[in-house]
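There's a structure below that I have some questions on.
A single protein chain has been omitted from the complex, and every remaining protein chain is retained in its original position.
Moving on to subunit A:
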Amino acid sequence: MGKEIWVVAFLLSQALLLPIAQAAELHTERISGSAGDVLEDDPVGRLKVFVYNLPRKYNKKMVDKDSRCLTHMFATEIFMHRFLLSSAVRTLDPEEADWFYTPVYTTCDLTPGGHPLPFKSPRIMRSAIQYVAMNWPYWNRTDGADHFFVTPHDFGACFHYQEETAIQRGILHLLKRATLVQTFGQRNHVCLKEGSITVPPYAPPQKMQAHLVSPSTPRSIFVYFRGLFYDVNNDPEGGYYARGARASVWENFKSNPLFDISTDHPPTYYEDMQRSVFCLCPLGWAPWSPRLVEAVVFGCIPVIIADDIVLPFADAIPWEEIAVFVAEKDVPSLDTILTSIPAEVILRKQRLLANPSMKQAMLFPQPAQAGDAFHQILNGLARKLPHDRSVYLKPGEKVLNWTAGPIGDLKPW
């Protein structure tokens, strides 16, 4: 009797140990964040989205006027619209919809140099909301609490590229109750609303796939970075751009052979990232940058230098375990920090990055694929369901003040 128990126990332990042993033998590792193992969830069936049919002037006409909107890093708003139009979560019956999407492209008014001008964006957004509120009853039903908007600009719905002005403006008042899908994320910041979904900036997936090299190419660069350290055009005095962090990186490590950092634009930028162990992702004028997406796709461990930043899909992806976070005040000792990370930790981070679902979650491929950033956004929206009862206003109750905000925003567009 006793012997049989021992045999059974032995067999059970072997059966349990095998999968653990096998897991260490794989070159990838499963990713599960604070919301659980949700990267591969399928949003179809978990939510329904109704897409408002806005006049052309809010979306198509802007793209036709300047097609650069389709390739710059703010193209998320356009591709999200296109994805939703043909997605299985779309419903044509607004009564059964859980979420309402307003396709207004606020980041498509470009300068000749290609930078989006945010000066008209508040008026465009306000005009779109007015249109929606007048033609459908669903906005007034909740004052926008079950509506979501994509605002991929530098500081999201604060609609300005300069941080001080953006903070002064704050988030557009009419969006007070809506859910915002934006790239900007910084804790305790005016421009990050509670309940927003942070997404990665748009980076063209085909361009990155075209530069893939064999994974057996040995990683021989320790730290890699290409970009500006000083912005002499907009910050001639120095100290404003990147809160001095990029300049600090340059001054401390320009003579360090372990750091391959410079401002030039090599044609082998993507290939070089695949030959590096660490890729720096410091803040610029805003804390987010497409470098994070590139680093994840190319398997280079991102070194985030941006205090209090909120990274994309922070509840689904455990960034603490994948990236290395360095406080801006610790930049002078960056080499000490990076060289004292144990090799096993580095290998584990590389295993997590090698997970294809991780790379997929950072991309916006056309046509959409399972597990990509579009699906992660829908998963995020699905996780917010079911709506709290406070979302629905009592008859006659009004929360939004339609005349709040700077006078210039009230001009019709």
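In this section, a contact is a pair of C-beta atoms (placed from the backbone, for glycine too) under 8 Å apart; a residue touches a chain by one contact, two chains touch by 3 or more; residues count from 1.
Rule of thumb we're sticking to: contacts and distances are computed from a predicted model.
Trainee: Which one, "Glycosyltransferases", "VPS35 endosomal protein-sorting factor-like", "Prefoldin subunit 5" or "Ribonuclease P protein subunit p21 isoform X2", is the UniProt name for the chain you do not see?
Mentor: Not shown, but named in UniProt as "Glycosyltransferases".
Trainee: Identify the residue among A:Arg243, A:Arg291, A:Lys359 or A:His375 that touches the chain left out of the display.
Mentor: If we include the chain that is not displayed, A:Arg243 is the one touching it.
Trainee: Which residue, A:Ser34, A:Asn234, A:Ser333 or A:Asn401, contacts the hidden chain when the whole complex is considered?
Mentor: Considering all chains, including the one not shown, the answer is A:Ser333.
Trainee: Quick one: say which of A:Gly45, A:Gly113, A:Pro137 or A:Pro257 touches the chain that got left out.
Mentor: If we include the chain that is not displayed, A:Pro257 is the one touching it.
Trainee: If the hidden chain were put back, which residues of subunit A would touch it?
Mentor: 27, 163-164, 167-168, 186-190, 214-216, 218-220, 222, 237-240, 243-245, 247-248, 251-258, 277, 307-308, 328-329, 331-333, 335-336, 338-341, 343, 346-347, 350
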